[in-house]
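Every protein chain of the complex appears in place save one, which is left out.
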Amino acid sequence: MGLRSIIALLLATIGLVVFLSTLEPFRIFVPGLLGGAWMTVRIAALGSLLAVVFGVASALSALYGPAPLRWLARTYVEIFRGTSALVQLFWLFFVLPDFGISLEPFTVAVLALGLNVGAYGAEVVRAAIQTVPRGQWEAATAVNMTQGQMLRRIILPQAVLTMIPPWGNLFIELLKSTALVSLITISDLSFMAQEMNQTTMKTIDIFTLVLLIYLAISLTITIAMRLLENAASRGLARGRAH
Amino acid sequence: MLWDWGYALEILPVLAKAAIVTIEATFLGFLIAASLGLVFAIMRMSGPLVAGPVTLLVELVRSTPLLIQIFFLYFVLPKFGVTLDAFTAGVLALGLHYATYCSEVYRAGLENIPRGQWEASTALNLSSFTTFKDIILPQAIPPIVPALGNYLVALFKETPLLSAIAVLELMQTAKILGSETFRYVEPITLVGVIFLIMSLVSAVGIRWVERALNRRTAR
Partner (left out) sequence: MNSSDATPMVRFENVTKRYGSLTVIDGLDLSIGRGEKVAMIGPSGSGKTTVLRMLMTLERIDGGVIWVDGERLTHVERNGRLVPADTNHLRRVRGKIGMVFQHFNLFPHMTALKNCMEAPVTVLGMKKREAEERAAELLAMVGLADKKDHFPSQLSGGQQQRVAIARACAMRPKVMLFDEVTSALDPELVGEVLNVIRKLGAEHDLTMLMVTHQMGFAKEFADRISFFHRGKIEEDGKPADIFGNPKNERTRQFLHAVLDAG
């Protein structure tokens, strides 16, 4: 879908939410849900940041690190991709205190989601680096760069453009996973929805709003990644010349 | 102490029984996902009147959390007179959610079929149904089986979400055990290990299937 259509869809969704919030059955839910949405956005944003850090660190370690670091990176990826986000979330939430580590639920949430999506992100980073043509490595060697310089100045900047769409998908997955934090008592959008539903049983009204709000956030992420992609490809003018 | 092997061995049979529920949910959910996904894919290839709403539904389901969809089905359907138990509602939600992913996979597979196959079928005056059944699908399905397999594994890993509506699968059982004895380490870690093992086993399985299929359709 073109960028313009996505923006149109986002505006339509927001418009629908605004419209519904003026109607009687929906009005009372809106403030609480928006409060929950804010919590969702915060967790998604911080979790995504963490995911990028873990993903890049893990990919670079697995590709270029010394043997123990490579092993650590690969184990991290296997474990966090092989088990589900909820299992990881519950493990960190219920089990860490037994090891003497008490974290705030918010921190646990951000950590668990960041670790989970970061493991998938490691694959994305690795694939993007390996897409950079061999010739770039050779040209950098020919001007006598160290491996670190090659990665930093030549390879990674080119890999970044390839990475953006897959990371966009991962960020949306992370957004959807934030709903899980409602199960460890965090007042995100999903939690507020469940609470309101239990009290009022007005499921359709509440969940319609909830779905629209999630959709709006998801579309915003997609738009942001498209804009990022456009900006990055302008700096990296690609393609062979005539 | 940090890890009680006695307790761990004690709860293993309980978890094993719960694992059966998990596996049942996985396979039923995937059955729905695989069939419904194909239906969605075919509908999206039909005229805009049908394709439009289906695409909208698919996008909506794909962009919103599975957890919300589970709650929605569990609490909303009763209002329309359809009361489902938690297991059924959960499986339906899983099936619907993953049907949208599978429909994308089917779509890619169908688009890979050369136009000529469709045209030859028309020239031979085959009905749409026969065309799909005997010509198109047999060619489209084998290449996409690995992708579908990946979604089977992904679906399996999301079954713990059913614990939110108290389905007695692995995660819910672990939580109950934990809350009874206040020891969470063993139940949750064991659940994690079980998932990890089954995940690695199925990854191997999928690669095996992929190789077997490539051998059959070797070019």
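Letters A and B mark the chains in the order given here, with residues in each chain numbered from 1 onward.
Throughout what follows, contacts are C-beta pairs under 8 Å (C-beta built on N, C-alpha and C of every residue); 3 or more make two chains touch, one makes a residue touch a chain.
All of these numbers come straight from a predicted model, not from anything done at the bench.
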Study note, to complete from the structure: Touching the missing chain are A
Study note, to complete from the structure: The listed residue (A:149, A:200 or A:230) that touches the chain absent from the view is A:149
Study note, to complete from the structure: Touch with the missing chain holds, among A:136, A:200 or A:230, for A:136
Practice item. Sort through A:21, A:158 or A:220 and give me the one touching the missing partner chain. Key: A:158
Check your understanding: What chain A residues would touch the chain not displayed?
Key -> 133, 135-136, 138-139, 141-146, 149, 153-154, 157-158, 235-242
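The rule is short, and it goes like this: only the chains that are shown with their structure count from here on.
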Exercise for review: For chain A and chain B, let me know how many angstrom lie between their CA-based centres, rounded off.
Suggested key: 22
Review point. Where on chain B does chain A make contact in their complex?
Key: 2, 60, 63-68, 71-72, 75-76, 79, 157-161, 163-164, 171, 174-175, 178, 183-185, 188-189, 191-192, 195-196, 199-200
Review point. If you look only at chain A, which of its residues touch chain B in the complex?
Key: 78-79, 81-84, 86-88, 90-91, 94-95, 98-99, 172, 175-180, 182-183, 190, 193-194, 197, 201, 203-204, 207, 210-211, 214-215, 218-219
